[in-house]
Structure formats: C-alpha cells, structure tokens
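Of the protein chains in this complex, one is absent; all others appear in place.
Order as written gives the chain letters A, B and C; numbering starts at 1 within each chain.
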C-alpha cells in the first residue's frame, strides 16, 4: 500500500472512530433526556465516557465477528453497526425496534451486525460469547467473538468456568473487561481481591491492561488480538480502564455518597475519549475543528430525528404478546 | 518443654497419625468389601491412597475446627474423629448412623467433631466452608475451617467467587485441593488450564503445593497455616498431590481405558502414605515393626466388629421418612 | 389509630428489630450497606449495625448464598439479600441442594436458619430478566418455606417470623409495592407461618390471592360488590406451609374459587392451590376452580405488551361474574 493510500485509509478509519464515538454519546444524551422527561419506560444504563472501548474494539472487527454485550449496552450496539432508529424504537418498546420492543434497553440485540445481545444478568453473556467462539472454531468461520463485561462481572464464577474451557480448547474469544471503577454503588477495590489480569493469566490466558479512554490504543491492541485469534492463538483477556460519566443508571442522580464530584470532573475534563481524540485529529491535521463540529452536528440531528421517529412509531400489536415464545421448527 | 517430653509428645502425635491413616484404610477396605458382596446400598467413593491428606490436615486441627468434605469423604470423616460404628451404620442406611441413615456415604456428617458433611455436588461445599469461616471471624471463636475438594472441583465457578470474598474479608479458611490426577475418568490436565496455585494467588491468596503422600509434610504445613488463620492471616490454598487407589467409585473396576495399571502400581508400591510413614517410624526407632502390626490388627478387628454391628443394626422406622424435613422453631 | 408505613419501611423495621434482639443475625448482599440496596429498603441499617453485620458482597450470588448456608450451619442467622428474584436461578444449587436438604440429610443434626429476601413482580418495564415471579420454583422444594407478603403489615410480621425460623425461608416482596403504605402497629408482632388471612369476608366466591394479587382481588371485589356479588378474599401469606384449611373452609362456604398469582400460570402456584381445592372441596364446588397466573411468556419490555401478561382486577371480576352466574368458562 502506498503511503498516500495508507494515509487515506487511516483517515477513513480515524473518521469512523470519531464518528462512532460521537454517535454513542449523542445516542446516550438523547436516551437520558427521554428518561428525564419521562418518555422512556423503565430505566437504562448510560455508556457515556466509555466510548473508546466499544469503538476501539468494534472497529477492529468485521460485521461477521460477534460481540456479547451488557446492561450498559447501547455503546456496544452502536459501535457494532446498529442504526439509531431501530435502537430508539427498541428503547421505547416500539414494533420497529431491533427486538420488536420485546427486549428493551437491557436486551437489545442486532443479530445482523453480529451483536448477540445485551444481557441483564451481570456476567450472563460470558458463556454465550464463549459458545459463539466454539461455533467459529468448529465451523472454521474465522470469526472472533468479543465478550464485553464490567469489573463487577469478574466476581461471577461463570467467567472462570468459561475461561478454563476457552483456554483448553483455544477458542477465538476476547474477554474485554471495562473497568469503570464501580459496580453500581461500590468501588471495584472493595469487591475485587488480587489482580484481574492475574486471574485470566492463571488459566494460561494472555492478558493486557490498556487505557480505555484512548481509542487508538484500544483499536491497535484489539486489531492485533483479533488477528491472533483468527490464527488460533486465542483466547485473550483485556482490562480496559475507563469511566462512566452518569450514575449507575439514569435515575442514579445523587451519587456523592459513593463517588466524589471531583473524580467525575477530572475524568470528564482530562480524559474524555472524544475530546482527546478530536484534539489529536486536529493536531495531526487530519481534520479541522470545523469539520469535527459539522460531524457532531450532523449526528445530533440524526439522533434527534430518530428520537422523533421512535416517539411517533407504533407499539407492537397486543397479539404479539405470545408470539416468539417458541421458534418454529420445520416439519 | 524438655527434650524428653517433646519426644514423647511427638511420639503420641506420630502414633495418632499412623493409627488414623490405618483406620481410614481399614474402613475403606471393609466398605469396598460390603459393596462387592452386595451388602451396601448404592455406591461409594474410596479414599484409599489419600490418607495422608486427611490425617495430616485434621491432626493439625482441634475438634472445634470445622471441615467440609466431598463425595470421597470417608477419610475426612474418620480423620476428624468419627467412630466406625456410626459410620458403617450410616453407609448401610441404619438408624444409628451419624445421619440416621438419611444421608449415606455421600452426605455423612459428624457435627460433634466439626465435620459439616460430605457433599454430592462437586464443589458444593466451598461456600459452606467459607461461611463457616465467616462465623468464626464474626463470633471471634478462633476456629479454622478446612475445605476439602478434588482437582475436578476447581472447575466450579463457585470456588472463585468464595475465594474472592474470603480474600477480601480475610477469613480463616484453608482451601485444600486433593489433586489425585483424575476427575472421574478424565485426567486433570485435560480439564484444568494453567496452574491451580496461580488461580488462588490471583486473588491474593497465599498458596502452597505439597506432597500429599507425606503425612508429616502435610501436617507441618497445615499446622502453620491453621495458626496463621487464627491470627487473621488467612485464607490459604493448598494443592496436595495424591492418588486414589481404587476406581472413581467402587463399581469402577475396569479402568484401563483411562488409567494405566503401571501408574497405579507405581503409586501403591513407591508412594503409599502408610507404608512409607510406617517405615519412617521404624527407621527412627519410634516404633517397631511388631508394634505397628499390632496396631494394624487391632484396627482391623475394630472395623470388622463395627461392620458386623452395622449389618445387624436396625433401619430407621418408616415413620421417620417425613421427620427432619423442617427443624423445629422455638415459639 | 395505627400509623401507616411503607412496605419498604416495614421490612427495614423488621430486620432492625430482630438484629437488635439477636447479635447472631447478619445481612449480606450487593450494595446493601452504604447504598441500602437499589430499592433503598435497607437504608440506615449499616449506620446502626456496622459493616461487620451489614455486608456488601461482590456480584457473586452463588458464592454469597453458599457462604450464608455455611454461616447458618455454624451459628449465625444470615439474611441474604438477592437484588432481583430473577437471580434465584443463580443460587438454586446452594438453596435447593444444600440449604433445603441439610437438616434432613444430617438426620436432623444440622440446621440452616437463613432468610433469603428477594422480590417479584412485573409491569415495571424491566423486561424478561428483571420481572419474574419465581415462587413456584422454590415452593416445590421440600425443606424451604416460602412467604409472600401482601402489604407492609404482612411484610413486617412475616419477616420477623422468617428470621426466627430455624429453616431456610424465602421471602418474595413485590417490588412495585415498596412504597405502598399500610397500618403497621408500633408494638412488636409476628405473623405465624401457615396461617392464611381472610382479607375480606364474602359469600359468593373465594378469591385466593398472593402478594400484590391481593390488591387486584380487592379491586375486583369492590367492583363485584357494587353488582351484588360478595367475594371472600384469602391471602395465604405463606405458600409453604400452605394453610389449606382456611382456603377449603372458605370454598366450602362459597362453592366457587378463583386462584390468582403473578407467577406464570403453567406449573405454577395457581396449579397447586387449584388442585388442592378441586380435590378436597370437590363436592362443594359449583363450578371449576379458575386459575389466573401470568401468561406463559417471558415478560416483554414493551408497555403495550407487558401489562396484559399479568392478572388484573377487571379480569378477576369478569371471571367471578361468570362463575357466579353459572356460565361455563370452558366447554367442560
């Protein structure tokens, strides 16, 4: 590849990463607004602040590669290629949602783009991701599966069970722990003894710690590991340092008792993945500030339009209530 | 303590260890015989070959210290102080058994001696042992709990969950893994990736590997760790290399397809914990060969008498069938 | 007049009172200490009892359930806080293979005095993994007791009894009722297990209802009474042990019964209660016992679908009218 072509190529990649991070942030800002204005049923968990993790990783994957997601799953969903319209429809329980409104925020899945779904059971998708990797190995598809989960989820025994099997069977799966310092209202130190990377290494799994606010660093590492997975060198474990800007869920507004305002301000002002990457793009003269603002604005408009569409969209027919309990089986 | 007194003291300890190991072997030989002659209901898992583990550890404990046991639990039960009569009665489902015949081999418990029970769920007692240690810590009893389990049980996620909490809360519990090389008909290497001690260490738990056929080595280490537990320095993990002489259970007779005869012979002839300890006692002039034979014979007679007693003992009354489903609660 | 407090407050009081009385009681679960649980039910307890007794755990449901079993076997009386009833699946082994069977398997020598407090209830837009009402699963397992408080009053009295019970007890609180108020005496009281409460007396039809379905039954009974149909409401309060006698006495009087529970209908709580009524009050029944459980579907997220999956007052009234009028519900 010529240098110019390579630069062009990289520029496209950079742009996509920037765009995808901004799209996640825009999606979450709107989702939060929907909740605060009582237009969204139930509650939901904001991904804002963690964008570089989902985007850095998913941009290293193909659409056929799989991911499993969590209760904090909008970011993964957007990053893996989902559209705003179907996502907002799902969050509002509308028929045009990815799951016809039956799943909602905590179960949003986008099978067409390889997103096997959010999961409301902490750690609940660890087996699923590992099984997806077993399929890839057995069928020789060359697909990689990334299993996203939080620091809190490392307390679930299931993880150790599936790591053991993934290691024994050399499955193409990457366990990606988004360590945002908290599980609900508890600091990670209080619920995690020892070292997370050592836990994976004890099973013979090569492990890495990376700055989850640095989209390029995440993307580079994820790209390398995905390639190694395809060569049969998996599984891998990745601990990504990151931070959630909002409360544990949208309703968790008063959080002084467990988390200092200063800490929040620090992360937001010094380590924001979008701001910092934007600055870098400008510094490197890849983009101008105006170009970035134009992108931001376009995405904001897209999100707004999608929200409006979703608010007006129709609910599933009540007759759908007992559809999809069982899949049809060809006779 | 004077040298003479110390020697005397040690001699008593050595004798107890020898005796307890021989008692376990005698118990198992009889249990096996009962099975082979179709006098025992169900099936059972022989502890023969692993005696130094149970005895080395339990001799380092007080009667108030607790243990949890496994499906292969007769050895732990004897080592923690149980009597032949009540044990055989339990194995035969008789009313005078430790559990009135309701538990049987896989659930034998001896609460009076701190044995919280065998468990037919592999790994099932890991939480129980950890909870027992929580009681000790909370009530300040100074008791230690030892959690016995096999190499196969390390695949259960529960272990990682409770290790994490034991480490966070500094509980006085010792996880003692009897690595006998097999879980059922599968070699440990095939089902355990990485390193067992590293798995515990990853939680910040100090870990040790010890020759499980050497009763003195086991006893010494267990004594040190129990003392440290009492000082609040627990938890600990212990991997004990050992071997089961019989099949996975009494009915597992033809095992060539998964385990070589040579391997069995090698362990039995070169590494038998009783033979080797007996030799050492003679070498050290602590006991004579004749004295040991006398002990062996006495124990054999005891066991035989207990078997006879148990065979003649009566079954629980059928009216007991729905007793003990619920404990009474004082009004 | 007795003061009114919320169900949430009632649970909090019950636990606090018992913990004051008995130092062997501890409570453990996720975010139970400083956070006082996501539902804020336990707020204030850690301030009074400290982190030695109100213990925040990692997200390890099987693990802390197992720890509770071991603690209970050795002298503590743990209360396990399981944040959502849907997580019961994760603790089933420790609850059903260990806690439930230990007393029996040990021939009565080991006790497991623990309380598992958790919740149930749909229509909160929490979707399929945070909305289940799984009481039938644990009710099926001998060795467990199962309580289903229907108001703040029951929540307090049953919780205190549960804590003093020497067996594993599972308590299901309806998460939609935490803010519902009811009169709760200042003085101490306990509600014995296995004693149903006749919530309302009536002549024409018996409504056996659990937990929040008692409210549903009451709303239906109000409607019915305006139409001249007198409904008797029985709240079993504990489904294990089940106060069969009180239920049967009522049905023998009214000759008609509707059983309402928010768990899935098939192989659920309504089946057991209906089967017992049909068997043991057979000759008194003027019509088949009607069962009203939740639909046999995972709980859908969409508000347009979720509400129709659970029994409601209009449906109960409708069924009551039909059997009272002698209409055949099914071409039976």
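As a convention for this text, a contact is a pair of C-beta atoms (placed from the backbone, for glycine too) under 8 Å apart; a residue touches a chain by one contact, two chains touch by 3 or more.
The shown structure was predicted, so the numbers you read here are calculated from the model rather than taken from an experiment.
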Contacts of the hidden chain among displayed chains: A, B, C
Touch criterion as defined above, residue of C:13, C:30, C:56 or C:93 at the omitted chain: C:93
From A:15, A:168 or A:198, residue that would touch the chain that is not displayed: A:168
Residue in contact with the excluded chain [from C:55, C:220 or C:289]: C:289
Residue, one of A:121, A:174, A:225 or A:274, that touches the chain absent here: A:121
For chain C, the residues touching the chain missing from this view: 86-90, 92-93, 95-97, 100-101, 104-105, 127-129, 136-137, 139-143, 239-240, 242, 263-264, 266-272, 274-275, 278-285, 287-291, 295-298, 300-301, 328-330, 332
Touching residues (missing chain, whole complex) on chain B: 41-43, 93-94, 99-107, 119-124, 152-153, 155-157, 183-186, 190-192, 257-258, 315-316, 318, 320-322, 325
Interface with the undisplayed chain - residues on chain A: 66, 68, 97-103, 107, 109, 111, 116-117, 119, 121, 124, 126-136, 138-139, 145, 157-158, 161-162, 164-165, 168-169, 323-330
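The definition used in the following text is that only the chains that are shown with their structure count from here on.
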Highest-count interface - the chain pair sharing the most C-beta contacts: B-C
Central chain of the complex, centres being mean CA coordinates: C
Farthest chain (mean CA position) relative to chain A: B
Chain centre separation (chain A, chain C; CA means) in Å: 37
Inter-centroid spacing, chain B versus chain A (mean Cα positions, whole Å): 47
Centre-to-centre distance between chain C and chain B (centres being mean Cα positions), rounded to whole Å: 41
Touching two or more other chains - residue numbers and ranges from chain B: 157-158, 161, 164, 168
Touching two or more other chains - residues of chain C: 57-58, 60, 62-63
